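Notes follow once the structure below has been shown.
The complex appears here minus one protein chain, its other protein chains still in place.
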Amino acid sequence: MIRVTIWNEHVHERREKTVAQLYPDGMHGAIADGLRRELGDQVAIRIATLDEPQHGLTSDVLAETDVMTWWGHDGHDRVDDAVVDRVHERVLQGMGIVVLHSGHHSKIFRRLMGTTCHLRWRSDPGGERELIWTVNPAHPIAAGVPQPIVIPRQEMYGEFFDIPQPDELVFISSFAGGEVFRGGCCFYRGAGRVFYFSPGDQEFPVYHQPEVQRVIANSVRWCASTTPANDVAVGRQHNAQRDWFVR
Amino acid sequence: MIRVTIWNEHVHERREKTVAQLYPDGMHGAIADGLRRELGDQVAIRIATLDEPQHGLTSDVLAETDVMTWWGHDGHDRVDDAVVDRVHERVLQGMGIVVLHSGHHSKIFRRLMGTTCHLRWRSDPGGERELIWTVNPAHPIAAGVPQPIVIPRQEMYGEFFDIPQPDELVFISSFAGGEVFRGGCCFYRGAGRVFYFSPGDQEFPVYHQPEVQRVIANSVRWCASTTPANDVAVGRQHNAQRDWFVR
Amino acid sequence: MIRVTIWNEHVHERREKTVAQLYPDGMHGAIADGLRRELGDQVAIRIATLDEPQHGLTSDVLAETDVMTWWGHDGHDRVDDAVVDRVHERVLQGMGIVVLHSGHHSKIFRRLMGTTCHLRWRSDPGGERELIWTVNPAHPIAAGVPQPIVIPRQEMYGEFFDIPQPDELVFISSFAGGEVFRGGCCFYRGAGRVFYFSPGDQEFPVYHQPEVQRVIANSVRWCASTTPANDVAVGRQHNAQRDWFVR
Partner (left out) sequence: MIRVTIWNEHVHERREKTVAQLYPDGMHGAIADGLRRELGDQVAIRIATLDEPQHGLTSDVLAETDVMTWWGHDGHDRVDDAVVDRVHERVLQGMGIVVLHSGHHSKIFRRLMGTTCHLRWRSDPGGERELIWTVNPAHPIAAGVPQPIVIPRQEMYGEFFDIPQPDELVFISSFAGGEVFRGGCCFYRGAGRVFYFSPGDQEFPVYHQPEVQRVIANSVRWCASTTPANDVAVGRQHNAQRDWFVR
């Protein structure tokens, strides 16, 4: 059983009519539907949003979460630093996190990466075709997805994407305009796993698309595939037997 | 169910009395015992050795193998190139391979690495203490092993070890003489996974040690954790729909 | 002073009229012109081709070469295995090698990679636009090249490209047809450096293009930036003082 917390700032869906029509139950609703369809009773899903106290991410919630997904955009700055600290610490202790689309600029992703996470962006109201190519075909996150995945209309994200070199690069996208983007990237941080997946603007029904849902489900499963660490990664601990400290 | 083929050249055990006493059923016997104890009925085990026709590694056997383990030393040169070609192709198509100890100089490991795989070595009849430190504590291959693993007597293998930088470095050993060695290294090649694990000289009862058996079991499971590739990695294939070729 | 050997099979230029018109002095001629323009008297250039005895790659030539460039296609199978062994050994000892375009299927590149090096390919007589995006902007190989480089007409090479994950990924291409390709990849092997650069079909004047010439010059310089190894990578050597062997 994987305990998943789907975090969504839930701003655009309540403010913009076009987004509300695409995602009447919020983008988190579509993401939850996809996880349920792909993983069935292998997952227990919880939803948390920006407006809740502590953004719904109390210590208790985090302690009971194996993997989080994170969607944010308009509200990045409104996420409390203390909550970011807590999520960060929990990732390093072994919780997985799947950061989606505009989450590239979230405080938590920048904290984990140590870089600006800036990228190239082009404003284009109608969107354009994105092709998602697998460059690591036997990676569990690519299991059962077509080569390539075609997203009919999507917002362009392009290189240079200012991240550390991914530990595993799974997907590279191209856009109709000719740009490319490392849109599926795995990182190991402490005892936790991080997956960044770029599809998913609020203006397009991307999270209803089965192939995208499959990738998210695969990545949740991949993030949950760690095992309890055999050495401490966090905290000061004294091993009296050998007089070792972690510091 | 993971179908494992344990390959052992089975030379030293039949030629040297001291080795025969340590490993009356061959080193493959001790390795098989460990896999059974750790993985129970999750594994189906087959043994193959140098003296069998085609070294026991026919196309049929390989087709029915998910993960191989490889122990060789004295007989590296007697391994037929055609068999090496076959194993190599099968790894790239998705079979995992766990290369043990002196297997660093086997034809198959050198083929997969593309380097000499030379290392530093010191002759020392009595062996010396090796400590195996985990540098990636949440890696599935380190699950449930102590920090560090202590091997009372072992042959020294030291740096520089001429391999490509591992995709994931799990263990680093130190020896009583002060040398260090990257003794637990993961590599991805094609659709297959490769793990090199250095403990295991024929002169010492290393493969009877439960912690070592656990690492081998963990690595077999890790090697089997690939998923069917969503794109072809091997062979020429024509996709008529888009007029693509793999070449 | 960097001593460069430009190796070209020199088959298409002598056999096909259209290629001969694009490259009257051979592709090696255009590559040499680019190196001279970019690096001036920092380079000493030697040409070697398939038809020469030992393909022009004697032990003496290799001993006097700091970096090779390699272009092959039609004649891959005619390259003698003994010469491949020699080049391979020399790379591991510290010689750099820049493998160009269809050289992805050369014996030497496959030997260094340990994989099939297959890729996706589409036949298209007229070629199509390739955009080469830098994903590592401060890498010396990307110095002074536009973002992106535009190649008006080029043969499509696409993913999945069956190589080990590059140690450093510098360029990703997109094609007008929507495919992507990891077309600028760095690998470290032994004491040597390897750069694969995909542009350059014989049907198009790619090697006359200044931006492409700059990348090749940058990569030659990068390949030459190793320093003498402080430990042996090749050969058996006995250190009497500590009774160490390399094996």
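Here are some notes:
We call the chains A, B and C, going by the order they appear; numbering starts again at 1 in every chain.
Quick note on the criterion: contacts are C-beta pairs under 8 Å (C-beta built on N, C-alpha and C of every residue); 3 or more make two chains touch, one makes a residue touch a chain.
Being a predicted model, the structure only gives us computed values, none of them experimental.
Considering the whole complex, the hidden chain is in touch with A, B, C. From the set A:W7, A:W70, A:W133 or A:F160, the residue in touch with the chain omitted from the display is A:F160, counting the whole complex. Only one of B:N8, B:T115, B:S173 or B:S219 touches the chain withheld from this view, namely B:S173.
Residue B:F160 is the one among B:F160, B:Y207 or B:W222 that touches the chain missing from this view.
Where chain A meets the chain that is not shown, the touching residues are 92, 105, 111-116, 118-123, 158-160, 162, 164-165, 167, 187-190, 231-236, 242-247. Not every partner is drawn; the one left out touches chain B at residues 129, 131, 133-137, 147-148, 158-161, 165, 168-169, 172-176, 178-180, 182.
Where chain C meets the omitted chain, the residues involved are 94, 134, 136-140, 142-147, 167-168, 188, 190-192, 225-233.
Please note the rule applied: only the chains that are shown with their structure count from here on.
Although chain A and chain B share one sequence, what matters here is the overlap of their interface residues, and that overlap exceeds half of the numbers used. If you average the Cα atoms of chain A and of chain B, the two centres end up 34 Å apart. Of all residues in chain A, those that touch two or more other chains are 134, 136-137, 147, 168.
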